[in-house]
Structures are given as structure tokens and as C-alpha cells.
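Just dropping this structure here.
Missing here is one protein chain; the remaining ones are kept as they sit in the complex.
Let's look at chain A:
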Amino acid sequence: MTSVIANEAKAGKTPKAPTSDRSRAENRLALKLVAPALALMLVVTAFPMLRALYLSLFDYSLTAPDDRTFIGLTNYWTALSDGLFWRDTVTTVAIMIITVAFELVIGFAFAMVMHKVIFARGVIRTSILIPYGVITVVSGFAWQFAFSYQNGFVNSWLPFIGDDFNWFAERNSSLIAIMASEIWKTTPFMSLLLLAGLAQVSEDMLEAAKVDGATWWQRLYKVILPNMRAAIMVAVLFRALDAYRIFDNIFVMTAGANSTESISFLTYRQVIEQFQLGIGSALSVLLFLSVLVVAFIIVKLFKVNLADARQEG
């Protein structure tokens, strides 16, 4: 309903006649009915955020409660002027871009398979989705063992890698191992979202393109992908935001060694390991803001009006 009104307003249409007394009464009742749920949601979601915002203004260590002092925005300045923060941001963005790019291509291929397959449909769909059912920590351990030079199989499978190559000895190879685990685990999620988009592409249009003599590639580029734009955007948005918060795989596979830390991991260390609630809260607020920035960039990049996308869906 909101989207319809918004679209009408955007299109410059005059709003409809004033609503009747009855519908206004219904609206009031609706508000009253949702009020408790709304209040609960605010308590559950807004309270921790406001609390983090408040704590971020203090120099505050959990183990030195008496030393707590108000320092304004100094924690933000400390974080933003520290090379460690920017190194971890670059690491996080790199992981996000690379994993989402791989997942988009592989996930799309899987979605096509799931969409087209005729026999053993259930079995194939289920087997493609299995990795997503595996807990991230478990998949992290599995891939850590796989990449181990002592008892893993990756080195023996890759002809250009020596059998005693230690993947976790330095930054780039450690990041490759972390990203491999991440891609393996979440590609099924991507393909599931893309499958939903694929199902929306009208068979009539494809048929028409075929009749007009379009090749398979032309049908893909001119018909399928443009019609899936909203679905692709949703898939990329969800996965990118998820990838930006990457934590578990890093925690399990390297524990942040060799500069493989992400922003979430840095925040975790300040709060949970170092008990620095002030700077840790400032980092989590920065993390929250950067997630908003990522979401904004992706929505702008795909030039999709979310309201339109929802209406189409």
C-alpha cells in the first residue's frame, strides 16, 4: 500500500479523496493493535544501538569501571585516524567484493541448473543447497583442515602448489582460504534468491526472442538478466551486507593472524577480548554506518527502486 501511494505521489498524481471516517477508525485501531509489537521491537533493536552510541562517548574499560570518563567523539577520531582500522576496512571490502562476485556467477549457474533440470529435481536442488545448511563454524573448520598442508587435500589437488605449502603462513593465501570457505558456504543462498528471480522471467518473452532468432547469449543478456535486475540486486545486497560482517570464518581459520582481520573481528577484539567498551562501541557504530553506506551504494548501482521491485514481486 505504501508503495502504491509513493508511486502515485512520484508520478504527480493527485491524491485520492480524503479517507472516510470508517477507514480512519480502522487505521487508528490498526495502530493500537501494532503498538505493543512496535514498542517491543524498539526496545529490542533500538536500545542496544542507543546504548552503543552512548558508550562510544566514554573511555571505558569493563575491568576499570571507576576510570570511566566522558571523552566525546575522541574514540571515533582514534579509530578513524588509526592505520589498523583502515587496513581492516580494506580487507573487509576486498573479501566482500571478491566473494560476492564469485557467488553471483556460480550462484547464477546453479540457479539455471535448478530452474531447467527436469529429472531428479528435488535431489539436485537439495544437494546444491546442502552447504548453506552447514553451520559457518563447522564449514570454517572443514576448510581449515582442507587447506592444511599436513592433512588437507587442497595442496594435492592443485598441481601448481607444492605439497608443503602452508596457506595460513601469510596474508594473501590465508585470505584465499577464508574466501573459499565463505564462497562454498553461501553460494547456495545466492542461487536460491536468483532462482526466485529466474522463475519470474516470462517464458513468452523468451519464446518470442527465440522466434526472432536471438542466440542463447543474446537471450541471457537482453531478456533474462534485465528482467531479473531486482532479484539480482536483492541477492547482491543481502550477500554483500552479510559478507561485510564476516567474522566466523576468520575466527576459526586464522583468529585474525597475518593481518586477516575484518572490521567485525577488530570490534570483537576490542569489546570481548580487551573489554574496551568505549572504543569497541565506537567501532560497532562505525560498522553500522559503513553497512548503511554499502547498502546505499548497491541500491544506487543497480538503479532499482526498491518500492517498484516489491510491487513487481
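We adopt the following convention: contacts are C-beta pairs under 8 Å (C-beta built on N, C-alpha and C of every residue); 3 or more make two chains touch, one makes a residue touch a chain; residues count from 1.
One rule holds in what follows: contacts and distances are computed from a predicted model.
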| item | value |
| --- | --- |
| Options "Aspartate carbamoyltransferase", "Extracellular solute-binding protein", "WD40/YVTN/BNR-like repeat-containing protein" or "Rieske 2Fe-2S domain-containing protein": UniProt name of the undisplayed chain | "Extracellular solute-binding protein" |
| Sites on chain A contacted by the missing partner chain, in the whole complex | 59, 61-67, 71, 74-75, 78-79, 82, 84-85, 257, 266, 269-270, 272-276, 278-279 |
